[in-house]
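With one protein chain withheld, the remaining protein chains of the complex are depicted in position.
What follows is chain A.
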Amino acid sequence: MILGRSFEDMCAQMYYRGKMFGFVHLYNGQEAVSTGFIKLLTKSDSVVSTYRDHVHALSKGVSARAVMSELFGKVTGCCRGQGGSMHMFSKEHNMLGGFAFIGEGIPVATGAAFTSKYKREVLKQDCDDVTVAFFGDGTCNNGQFYECLNIAALYKLPIIFVVENNLWAIGMSHLRSTSDPEIWKKGPAFGMPGVHVDGMDVLKVREVAKEAVTRARRGEGPTLVECETYRFRGHSLADPDELRDAAEKAKYAARDTITALKKYLIENKLANEGELKKIDDLVEEAVEFADASPQPGRSQLLENVFADPKGFGIGPDGRYRCEDPKFTEGTAQV
């Protein structure tokens, strides 16, 4: 959680220094949800997130260097600089993205869960991988969400739908956009348990997550978990965040999960300040690494468009375009 917080704070600094551009959405305040769920998963379990995905990637095991380089748009980024802030992918750690449109990742998560079931029942492999899909309150008014709740419950897929309800979709309050604001209630409507949990308390989240993950692993199907949480910063670094009430912000700041857990750890002698400070060094080191990394070259432009580059077709000279040296240099006309 501390890694996540330091990382996000560093992102803000780097953005204002012109090291990264575009839309950057920071996770400050919501760390309990990410840590609470993802730290229960194994490497082969999958995570699907939204554009607010830096910390989900970090929790899943993607190195801070890889994420920072990706944000800087460097070759050493987890997606070779081609994805950016909103598309953190890692095949190694089964981080299935990072999606820019809300709700877009939920069907993908459903597919990953489907594969898990398929492996078990058709391929007869020993597979109990689960998928955790993270998304926000705004997404819960989107059709894709409901379609996937139905599918997941129908096929009893090993998936956990985690709603990070931070009450705001950019400037739209959850209460102004939703007919029934209690999202957890929508689970039972589709035949799955719906749970509400205090998303500012990592241990409470973990309790609920444990249940949901075990359920999924046992083949009992999906769970919908609504985590009441809050983002301390604006929707993105471009958001002036003037609409939200200062009192509301203060209320949640007082419930900051990091302060609470830190206090608990130090009081119970489970960690000391020095150890926790060291985590910040990881972030510093990540920035240095990203700074030193090279920018992508021209030849990378056309490289990953197709898994099989024959897909670019046959040129007038009879050769496959991908065999043309200009193509691999990135200077050919596509």
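Note that a contact is a pair of C-beta atoms (placed from the backbone, for glycine too) under 8 Å apart; a residue touches a chain by one contact, two chains touch by 3 or more; residues count from 1.
Keep in mind that, in the parts below, contacts and distances are computed from a predicted model.
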Just go with whichever of "Spermatogenesis-defective protein 39 homolog", "Lipoyl amidotransferase LIPT1, mitochondrial", "Chromosome transmission fidelity protein 8" or "pyruvate dehydrogenase (acetyl-transferring)" UniProt uses as the name of the absent chain. "pyruvate dehydrogenase (acetyl-transferring)"
Among listed residues A:Gly4, A:Gly29, A:Gly97 or A:Pro222, the absent chain is touched only by A:Gly97
For a quick check of understanding: of A:Asn28, A:Ser46, A:Asn166 or A:Ser236, which residue touches the chain that isn't displayed? A:Ser46
Among A:Ser6, A:Gln82 or A:Ser236, the residue in touch with the chain that has been omitted: A:Gln82
Which residue from A:Ala32, A:Ala112, A:Ile183 or A:Ala212 sits in contact with the chain not drawn here? A:Ala112
In the full complex, which bits of chain A touch the chain not displayed? Write them out. 46, 48, 77-84, 87, 89-91, 96-101, 104, 106-119, 121-123, 143-144, 147-148, 150-151, 154, 303-308, 310-321
